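All remarks here apply to the structure that follows.
Note that one protein chain is taken out, while the other chains of the complex remain in position.
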Amino acid sequence: MRVLEVEGLNVRYGVVRAVTDVDMHVDEGELVVVVGANGAGKSSLLRSVAGLNKSRGRIAFLEKEISSRRAEQRVRAGLSLVPEGRHIFGRMSVFENLQIAHWGASTDFSEEIATVFSLFPRLQERRQQTAATLSGGEQQMLALSRALIRRPKLLMLDEPSMGLAPKVVAQMFEVIEEINRSGTSVLLIEQNARMALSIADRGYLMETGKISGGGEAAAMLEDERLHEAYFGKSADT
Amino acid sequence: MSNTYTAPIVILRQDHGLKRWIWPSIFLIIGLLAPLVLPGDKWIRVAALALIYVALASGLNILVGITGLLDLGFIAFFIVGAYTTAIFCTRTFGINLAENPAALGWVLPLSIVAAIVLAGIAGSIIGYPTLRARGDYLAIMTLAFGEIVRIVSINWTDFTGGAVGIRNIPALTFTGEIVPPLTTYYIVFLVVVILVVALASLIASPVGRAWVAIREDELVASSMGIRTRRYKLLAYVVGASTAGVIGVFFAHMNQFVNPDSFTLEDNFIVLSLVILGGAGTLWGPITGAVLWIFFQAIAKDIPLIQAHPEFRTGFLALIVVVLMILRPGGIISKRLELTRARGGKEAPEGALIANERDTPVVAGEPVLKAENVKQVFGGLVALEAVTFELRHGEVLGLMGPNGAGKSTLLNAISGVTRATSGTIELHGEQTQNLESSAVSMRGIARTFQTVRLFWDMTVLENLLVGGHSRLAGFAPKFLSPFPFVRAPERATVEEAEEVLAFMDVWDSRDKRASSLDAYQQRRVEIARALMTRPNVLLLDEPAAGLNESETRDLARLMKRIRERGIDVILIEHDMDLLMGVSDRIIVLDHGVIIADGTPAEIRVNPEVLEAYLGSDAK
Partner (left out) sequence: MQEIINGLAVGGIYGLLAVAFSVVYGVLGMVNFAFGEIFMFGAVGALVAGQTNILIADASIDGPALPAWAAIMFGLIVGSLIGWLIERIAYRPLRNAPILSMLITAIAVSMLLRAVATFLFGAAQLPVPRPELGEALNIFGARVQRIDVIVLAVAVAVTLAFWAVIRFTPIGRAIRATAENKDAARLMGIGVDRVISTTFVLGSALAAVAGLLYSQRYGFAAATMGFLPGLKALVAAVLGGIGSIPGAFVGGLVLGVSEELAASYVPQGSAYRDVIAFGILVIILWLRPQGLLGRREVQKV
């Protein structure tokens, strides 16, 4: 089943085109990664799917058109986004952050939080701590946990490695892989292309608002175009 | 340029020659003929009151409409003016006036000066916290201040006559005879015309442009070398003085003042008139004031409204609420002209005037040095001991993954934020503790990651703001609207045209910034930065949102900028552009510089590869 299908997506900010005619999809159980340099439009794509940005085009989630639905309705339908920069509620405790994340969900909160804490024991230790005082890695864990606590059908992650030390990034990716293995479809956006592709099933390459390539993750790793997308064509130097 | 533009191209025709005088003439003729047409003295008095409100609304417009500062206690300045003259004429110089009514010839000017001074002082008291406080706190504070003035005027019986007020203020006459309303009207009319012309001239000068720039984007205004605090304070002083002066004439017109003449609601009414007519336009507040006063006078005769006077304010309030939703611009939406100078008919060559350097620099010599620059936000370390130098004659590329601290570094250099520690030196002078306006004046200009133009201004006006600090010194700036000091303004316009031609956007000169396409916007933003005559230009992702051919064109322009002796620091994600244009590149990751070298070296540097692509080894 197609968990997510995007067709002809366009995003504009005033006169600036951030995303142009993007087609992409995520199948059930897949881990798909969109790689590309900064400013390629990856975040805009993800935010549009989540409903935070206005966009034109078709967005189907679990084979239902959702582009007219509001962000919170998409979340309730099982589409969770861990946004770039994490956006945890810094003035609240870790526990409160997780309570909020369970807003309106029909599952049992104590069960879900137990699952999350088993995945991130660190958060359990720090459950009463104000979220703003967590380290960057812990904040990212919290942001991820907030999405997981709803048991999303599709988990979208926007640059989970941003600003984190390499060791923490590696841990993060292990967890993401783990989540995917347990059955959740994942759409990951990363600048850190090699690491992302190494855990992904499939990938898309995005350049200046357009999908410029893609395919099997392993094949993409070998592709010269990936290097070009990041460092430019080497012809003129 | 191969792409097609979808953005609507709105050309705001600058009214040339005689056309410029159409609107002023219409208003002038209406004002002159109105009392002759109106039936009876009662209506002439209404018209005179309308004039008072015209001045009040125009004064408040300077704050709310032009500078974007809210004042909910504006009437306080008016009260100050009215009581000043009342006390002068009945107490201080009461004897002189009783002996000889002609003494008003010197008492009145004295009152006006005193009113300007006192209202100006009151304005700076109110305005001072704007330098730091948030807009909404300030609104409450102005309201509170207005109340203080009103309560004092009611209760300080010895001085203000308390609730009774002060009577027997002389009419506007030197003979002591009874003055017909028509005469009073024309005197007040003359005063209001002078006030409005003065305000309009101020608006069309560097001062007015600075105000509008602050309203549109305070941070950018500051990075153009505008001392924003000073100009905000000045706006308060100008607005307050206008209200003070007209308060003086109001007192003489009515021949008495008491606290009932100024209710608290008047504050909101005047504000509503500004909004209703069109805040930030010249004729809007005037139209709003005239319409309202006449509406009010007519409504007075309607029995229903006689029984329920609250209908009047209720009606006004309702209009404002509806207007804010449907037409936030107000009735009149003719955009203000922010300069009187006109550009030429043909594109100039595109010469760039470089900043005069105190000491000439040789290519390769360091121009800008950053040493151990550290930036901490809360507990987060954004920059960790960054050290680098920019050498004369080069474009220095700055790259790094998202969140590496590139923009943070640019902000610290340009004075937008203050580095936590470390030094930044420009030509040997430390700049790390300077405000962004001061940094700009020393020769560092910048653009922003998302284009930040003054959207409501024309392209030319945007550039003139960039040239602000060159129309230097307060006195010439203040006088520049007048013909005999127009020369510097004209010179700046000429320079702006050269810069526009240099950036290949001269044809957009008279367009509103918001109507430009993405690449035009970018070039105008760079042109505006060049107008500050920088030695160092900081570009933050100039190619973001541009297509390939535009990006190539931008690279050409950047090389041209370097050729003119301006050194560039470039943050860019388009690697074709960055690698193609930069002479040298430094790479930032996690707030640390991890590489420094030529583009070719950077491209194969393993640490850089890892920072960008991550390591294979997982």
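Should a chain be cited, it is by its letter among A and B, assigned in written order, with residues numbered from 1 in that chain.
Throughout what follows, a contact is a pair of C-beta atoms (placed from the backbone, for glycine too) under 8 Å apart; a residue touches a chain by one contact, two chains touch by 3 or more.
Since we're looking at a predicted model, the values are computed, not measured.
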item: Residue of A:A50, A:M162 or A:I211 in touch with the missing chain, whole complex considered; value: A:A50
item: Per the touch definition above, residue among B:F294, B:F311 or B:W455 touching the missing chain; value: B:F311
item: Residue, one of B:V321, B:A363 or B:A600, that touches the chain absent here; value: B:V321
item: Candidates A:L62, A:A105 or A:V175 - the one touching the absent chain; value: A:A105
item: Hidden partner interface residues of chain B, rising order; value: 64, 68, 70, 72, 125, 128-129, 132-141, 143-145, 147-148, 151-152, 155, 219, 264-265, 268, 271-272, 275, 307-308, 310-311, 313-318, 320-321, 324-325, 328, 377-378, 407, 411, 416-417
item: In chain A, positions touching the absent partner; value: 50-52, 70-72, 75-76, 80-81, 83, 87-92, 96, 99-101, 103-105, 146-147, 150
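Operating definition for what follows: only the chains that are shown with their structure count from here on.
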item: Between chain A and chain B, centroid-to-centroid distance (C-alpha), Å; value: 42
item: Chain B - residues contacting chain A, complex; value: 7, 378-380, 401-403, 450, 516-518, 521, 541, 544-545, 547-548, 573-580, 590, 599-600, 603, 612-616, 618
item: Complex contact set, residues of chain A against chain B; value: 13, 15-18, 37-40, 84-85, 132-133, 136, 159, 161-163, 165-166, 169-170, 173, 190-196, 198-199, 208, 221, 226-227, 230-234, 236-237
